[in-house]
Every structure is written in C-alpha cells, then in structure tokens.
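Shown here: the complex without one of its protein chains, the others still in place.
A and B label the chains in the order they appear, each numbered from 1.
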Amino acid sequence: MKKGTSIIGFVCFMILVLISLGKAQPKTSENTEACLTCHAQLHPGIVAEWRKSNHAQITPSDAIKKPKLERRVSFQKVPDSLAHHVVGCAECHMMNSEKHQDRFDHNGFNIHIVVTPTNCSTCHPIEVQQYGKNLMAHAYGNLMNNPVYRSLADAVNGIQSFEKTKTMIRPPDLETNLDSCLYCHGSEMKLKGKISRETSMGKMEFPVLSGWPNQGVGRINPDGSKGACTACHTRHQFSIEMARKPYTCSECHKGPDVPAYSVYEVSKHGNIHSALGKGWNFNAVPWTIGKDITAPTCATCHVSLMVNENKEVISERTHQMGDRIPWRLMGLIYSHPHPKSPDTTPIKNKAGLPLPTELTGEPVVLYLIDGKEQEKRKMAMQKTCLACHSPGWVNGQWTRFENTLKTTNEMTLTATKILLAAWEKGAAKGLSQKDSIFNEAIEKKWVEQWLFFANSTRYASAMAGADYGVFANGRWYLNKNIQEMMDWLEFKLKNQPEKKEKKERPK
Amino acid sequence: MKKGTSIIGFVCFMILVLISLGKAQPKTSENTEACLTCHAQLHPGIVAEWRKSNHAQITPSDAIKKPKLERRVSFQKVPDSLAHHVVGCAECHMMNSEKHQDRFDHNGFNIHIVVTPTNCSTCHPIEVQQYGKNLMAHAYGNLMNNPVYRSLADAVNGIQSFEKTKTMIRPPDLETNLDSCLYCHGSEMKLKGKISRETSMGKMEFPVLSGWPNQGVGRINPDGSKGACTACHTRHQFSIEMARKPYTCSECHKGPDVPAYSVYEVSKHGNIHSALGKGWNFNAVPWTIGKDITAPTCATCHVSLMVNENKEVISERTHQMGDRIPWRLMGLIYSHPHPKSPDTTPIKNKAGLPLPTELTGEPVVLYLIDGKEQEKRKMAMQKTCLACHSPGWVNGQWTRFENTLKTTNEMTLTATKILLAAWEKGAAKGLSQKDSIFNEAIEKKWVEQWLFFANSTRYASAMAGADYGVFANGRWYLNKNIQEMMDWLEFKLKNQPEKKEKKERPK
Partner (left out) sequence: MKKGTSIIGFVCFMILVLISLGKAQPKTSENTEACLTCHAQLHPGIVAEWRKSNHAQITPSDAIKKPKLERRVSFQKVPDSLAHHVVGCAECHMMNSEKHQDRFDHNGFNIHIVVTPTNCSTCHPIEVQQYGKNLMAHAYGNLMNNPVYRSLADAVNGIQSFEKTKTMIRPPDLETNLDSCLYCHGSEMKLKGKISRETSMGKMEFPVLSGWPNQGVGRINPDGSKGACTACHTRHQFSIEMARKPYTCSECHKGPDVPAYSVYEVSKHGNIHSALGKGWNFNAVPWTIGKDITAPTCATCHVSLMVNENKEVISERTHQMGDRIPWRLMGLIYSHPHPKSPDTTPIKNKAGLPLPTELTGEPVVLYLIDGKEQEKRKMAMQKTCLACHSPGWVNGQWTRFENTLKTTNEMTLTATKILLAAWEKGAAKGLSQKDSIFNEAIEKKWVEQWLFFANSTRYASAMAGADYGVFANGRWYLNKNIQEMMDWLEFKLKNQPEKKEKKERPK
C-alpha cells in the first residue's frame, strides 16, 4: 500500500506547489530572518518547532480578521510593528526589551532571553489579563511569602545532618528550591551578571540569570511581570493541541498532593480520551463538543471556549481558571470556598496564622468568596457537564462530591485534634513552642492526612476517578493514618522522660 | 501538503455523496426522532457519540445477517419492534419500561433512565447471560452482604472522630460508599421520589434515584437486573474499540489492590501496545491475531473472539471472564481456586467466616472449582498464549506464576500468624474479642500484606510485568511489612499496662 500512498502524496504535492506559487507566502520580518541565519543551524529543534506553529504561518493582521469565535488573538488594533510579519524570534525576544533586566546587545540587536506574559499580551491581552487573576499567576509569592507554607517548603527541601545523637536541618539552598517547589510555582529571575562565551561569531557576552531555566506558572519575570504562558503553551510550537491535552497539566498536577491527572486517567472521561482521543480534533477554535471531542480533557472544563454544532457557545474561554471553581480542594489543610483575591498572602485567621481556615477548619470568610459567588461558579462549571449529562446525573455527582468535601474535612480535623493533643502533652513541639509545625514525625503524618489523602480523595470524587480515591492514596490511608498517629502518640507518651510524665499525671 | 489533502478529501466527499444518494439511509424510529428534537440540542455530546455508534448505523435485522463470526448480536430472531430501525434513544430507554422503577411519563413517552443488561439482552442475550455468571455481576452483593468484606469497607470508608484521648469511628454514609467501593462494585438503585424541574418545554417531573449516577459492574438496577454493560461499553458510542483497549479496564483495575493495568503497562505486552498499538484495528470482529493486533490487550486474553488469518477460531468470545481463569489472585486473603458460583455470599469456612479459605490459608474446597476444572480453564487461557509463544515458553511462565502464588500465600500466612499472636497476647483485639479485624494499625498492615503486596506480586507474575512486583508494590514490601508488624507487636507488648504484662509472664 505504501507505494500507492506515495504516488497520491506526490500528486497532492504537485497540486500544492502550483497553488502555492500563486499565493503570497507568510512574511518573516528582517530581524527574524537575521536570527534564523545562525540559530536555524545552532538550534534546529527549536526552529523546526516554531515553523510548525501558527506564529510562523499567519500574521496578526490576518489573525484578527477571522470570525470572532475562531480568533486566537484578542487585541483591538493590530500593533504597527506586527502588521506585516508573522511572529518570529525577533517579534517576541526583542519586544519591549528596554523593560527587561535580561536584555543584552546581541550582534547589534537588543534581545531579551525570557519572553513574558507582558510580551504575549501584545496579541493576547485578554488572556494575559485573565491569567493574572489566577491563583497560578501568584504561585511564587503565595508559597514563598506565606510563613506557614514557606516553613512547609523548608521541611520538604531542607538538608538534614546527624551529629552525636541529634539531627539538624538547614534551610534549602536556592538551587534545591528551584529543583523542587519552584519548578512548578515559578522562580524569581534576577540578573546575576554577564558571561563571555566563544561562539561561531567569535566571543560574545550573555546575561546570566538566577532562577533560569524555569517555566513555572507564577514565575517572577525580568520585566516584573508574573507567570509563564509557556508553562502550558509549550515553546516554540505554542500548539493549542498541546495545551488542551491532559499530559501538559500532568507536569505539575500528578503527584499525591494534587493528583488531578492521575485521577483523570482512571476516570471514564480519561478512559475515553485514552481510547478514542486519537481521532479527535484538538486544534479547532472554537472547540465543538460532539464533533471535535466526545469527552472532556482538563481544558474543556476549566479553560476552553466550547460550542455545540450550531456554534452556540456552551462555555466561554477563560484563563482565570477559578471562574468555574467554587471550592478550593487542595494545597491547604481544609477544603474551603475559593479565595477572593489570587494573592493569598494578606489572609489571616483568628489565630493570626496566614491560613484561609482556622486550624480546626472554620473558613476565614472575610477573604473567601460567598455562597452566591460559589453558586455562580458551580453553574458555570455545570454548563459543560450538561452538554453530555442530564441534570439528575449532574446533581447526583455534585451531591456526592460536596459530601466528600465534608467528610474529608472531618477526617482532617480528627488528625488535627490528635496533633493538638500531642503538642499539649509535650509529645511534640508545635505552635506554642514556636517550633516548626512540619518537622516531627507526627506532624509529617498530619500533613499527609490533608496534603495527600484528603486531597486525593477529593480529586477522585470531583472527577469521578473513584479507584484512585480508595486504595491508591485515598480513604484507606485517611483511616490508617489516624491509627498510626494514635500509636505514635501513645508510644511517645509512654516513653517520655520521667519528669514530664510526672508533670502530666496531675492532669 | 494540507491543501492537497483537502482537495483529495473534497473529491472523496463528492464521490461519497453520489454513492449515498443511491442508497437507503439507516432508519431512525419515530420515537427516537422525537427524542432527538430536543436532546440533540440539550446534550450535543451524547447525541454525537451515539451517531458514531454501530447502534445508529445498522438495524438489528441487518446485523444478524452477517456471517456468524462477524456478528455482534446474538439473538435468534429479530424482535419485531427492532426490525426496521436502528437502535436509538427510544429503543433502549423505552424498552420494557413497565418493569423499571425509574420509569416516568416524559412528554407522553414512557421513559426509564437506566438502561440495564436486561434491556441489552434483547439483541445481545448470550453476552448478558454469560456476564451474569461472572463474579463481576455479583460485585455489589459479594461485598455488601458478606460481613467480613462489609467490615473492611467500613474500615476504609468510616469517619473517625477524636474526643478526649480516644478515636471513634462511625459507619460511612451512603454517599461516601457510592463515592468509594460502590463506584466500581455498583450501587443499589432505588426510587427516592420525584423532582420538578423547569425545562425548555415548561415544568416537568423526573424520578430521583438513590445510587445514581453509577456504572459499576455489579449495579443493582431499577428493573432488578444486575450489572452495567456500560461499565466497559462506554455510553453512548458503545465502541468495541473502547472495550478492547486497556484504559477501560484501568478505571477499576489500577490501584494497589488490583493493579492489573499498572502491571500490563510495564509488561512487554503493554509496551508493544503503547508503542505500536496506534496502527492496530480494534474494531474488527472477529479479531485476528497478527493482522489486527500483534500483542494482547486485556480483552484479547479474557474476553474476545480471536481468530487466525484463516479465520480459524483461537479462542471463543466469552463474557463469563472466569472461563479462562483457574486461580483467583486478588481481593481475598489467600490466592485460591476460583469459586464455583459467582455469588460468593454462601461460602463459609470451618471457623464460620464467610471466606473461601481458612484464616491460615487452606481452601474451602466445597465452594471452589476442582483441579480438573482448573486444568480446563488453564488450557482455555493458554490457547491465546500459544498463538505467539512456544509451549516451552508458556510452561516456563506458568511454573513461575504458580510458584509465586505459593510463596505469596506463604508470606501472607506469616503476617497472619503475627496478627494471631497479637490477638492472643492482647496487643490487639480481634475475632475472639468480637472486634473488627480491620481497625487497628497492625490489622491494617496485615490487610496491606495480602490486599496490596501479595496481590501486586501475583499480578506482576501473571502478566509478566515484573518491575511492578519488585519495588513498586511487591516483594520488597512483603518482607518489609513483616518486619514492621513484628516491631509494632514488640512495642505494644513492651508498653502494655502493668496488669497485662503480669498476666503474660507465666506463659
């Protein structure tokens, strides 16, 4: 058959050549041509990717002429500098370079290394603006500038030593943080200095950045902006297919703390995608339920502009993912209503801790969305569900899900009470002893109760990947862990030094 | 090239149009047309899926005319009501509605929500009959009506609280069970009441079902039947491709308790499927080894009708999966010969427990298949193996596998003896104290010994995905867990209240 296919291929190719001759080629700017002179040789992979991208194939002027539903750009007026060329190396890496700490003179061109959301917003302003209202865009500060989370990060990444009979921990170095939490949360990029390198064009000087490379969702960029569009829209093909496929999300959402992808994979939706997705169209804009896909990926429910076959909008595109999420499932001790602001550093509970709930679970309502806003977001999410499921189905699923939020919070509360008892009885050192609440064995078990087991159970419920929420990291461990915390406490109390035991007897 | 492809596409399309014009369209029934009037708009996804299905493209009358090996239906005589239409909404959701608790008058039509195996058996009677003899069809009762398993489910799903110095557990609510074990085992669906909903056609009334939504394999349906064909033949495309791909099985067979998919994925069979399966034909009936596929998926060995290129049958289609399985690997304390009946609730061992083996491993032969039946099933399974492997290969693999059943049973027995010692010495409360055998830490370790580690090791052996059976949940833990059970026991005994310690000294 191969031979026959080749012949047909050849005929098509000739037809294509004839058509192409009569048609204007997309124009690459002179600056970009200059880049390509060397870099097509130096980095063939990256250039080949770009050539496959929409960026290389359509000018912004043409892109904005498409019918509104089909547009992938959102500017009002074509920027003059982009009117007549496709978007190549120079269009991004030379845009607003003056605002970039990482700019450098490169063979007469003013180049910056890191392309930022501010650069992207030239053509995609609405998406960048929405994304800025996302928890994700604030992922760096929300972790590093919150003393409690920072202390958790230190307990994860810190380096322990052992001398005599004791262990000591020192805070993690920057490279370790970059290799761990900040890989996903994003790095803070700063100019460290310059370096000279021998190149095919002779000696050249380049800026050296701390925190590079990094594509974390909350990256602090050298132009002061936040985030990295390339976290999902992978360089340099920037393919919408890639951002819509669940694998992209798995880069940061697979582990036991946030097992969205792991759950999706065993859900019926994920099964359908794995089995039948090879025939779907992931490139169409808008994205048509039924025609392009017959089951959702992450993007379908959380981001994409979805329409039916009559081009009626089912859900609007949003890059402010919280728009459709009434509850925050993960990352915190208890599930709770979404925070109002994506910057969560100002949040303080009654005990003065920078947490959206009390240690015993009550939400700190001042900083969280109210029931009305929750209802609105629930409705926004359910629009997509209802494109395939009846209201009876959706209500049944939702009831079950919210019940799971309640019971997993209850199981976390139980673990928290055991921990509080351990602190009170001196079996471990906690808040009142001004000690880290994440360093002792019982504290680590407590963390796993919410960060791993409660989160996993909730995701399994939310996305109907129940198998994951039973034995693979869910309910089994929620219960087992409590038993082990109790045993640990019993042991510690039984084996405390005499003095302490006496002190406690009067109680 | 794209342009050329489009032109060819257009030519094909025109040819297709011309051909179609001269040909009768598959006929949709009037009732189904009525459904589609609204529902194609309301649930575009589900309708698009159905249009891609065989159900929408061929009438049962035509389906039964195919050569025997190619048939996907198994009725003797075309049911009158289905003779002249394809199988659409009405054909399933209005079939035998009078027997359905979940029926309701919907705009003048007598509709039921849940399509059941009894409904499917109209066209697929043999498959439904076979499936009914499966352990899977009885998965609800086998779990919920067996006091030991029920107690395990309660230990997994129960909600613990902590007051003073003690934890208390309360049994799980229904929603939690539905979100956990029953997601795969199946729910018991009952009519809870009616609900009024505002619709595009004005106010309408709908039944509300407890246990809905659910597609569990042993679902108790509103017409009294058991099971859900849609667990594997996913609605509403009912694609055989989907049922034959391993992802579908992963929905319930991936976790540490039954890691069939996890093992398959790292097995050579799974590797071949992942790497080369994109070019296979998953839709052909019968399924031809070598031509359609070059390595098995789950369905190949356990379910499908397999032939060679001369259309000689290698193995017959069966929906009674046990047909080819001599040993039961999982779900119970020890591996043992398959139970005779799919309903395992009548089984009782000498100690009066509803288990197919004694607590020390001896099989309860009365309820289990004998050696002759085991041999027959082994031979049935090996027919598929031998289509690609020599007898020497197959025997080597099987010897290893049965040795692993023996050694994993031995490692479970060791763990059981430690547990029995713990009960005897009062370190934990068990059977003789009429306490749950699943609630204390050492009991949970014991459960993991068989439910996770022995099961995983066995699956890894059975399907030759050895990597999974060593460090990923297998032999490493079988050994480590015993050490930890011993340490736990030592600690508990050393730290028992004075009185008990005295009582023990005389021993």
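The working rule: contacts are C-beta pairs under 8 Å (C-beta built on N, C-alpha and C of every residue); 3 or more make two chains touch, one makes a residue touch a chain.
What you are looking at is a predicted structure, and each value in this text was computed from that prediction instead of being measured.
When you scan B:205, B:316 or B:487 for touch with the missing chain, the hit is B:487.
Touching the missing chain, out of A:91, A:188, A:223 or A:440, is residue A:440. Interface note: of A:234, A:345 or A:374, the residue touching the hidden chain in the full complex is A:234. Only one residue from A:55, A:226 or A:254 touches the chain missing from this view: A:254.
Although one chain is hidden here, its contacts on subunit A can still be listed: residues 1-5, 7-8, 41-49, 52, 113, 155-162, 165, 167, 169, 173, 175-176, 178-181, 183-184, 195, 197, 206-209, 212-213, 215, 234, 237, 239, 241-242, 245, 247-248, 250-257, 278, 439-441, 444, 451-452, 488, 491, 495.
Mapped onto subunit B, contacts with the missing chain fall at residues 8-9, 11-13, 15-16, 19-20, 265-268, 270-272, 274-276, 278, 289-291, 294-295, 308-309, 314, 386-393, 396-397, 399-401, 403-404, 407, 410-411, 413-414, 417-418, 421, 460-461, 464-472, 474-476, 479-480, 482-484, 486-487, 490-491, 494-495.
Please note the rule applied: only the chains that are shown with their structure count from here on.
Between the Cα centres of subunit A and subunit B there is a gap of 33 Å.
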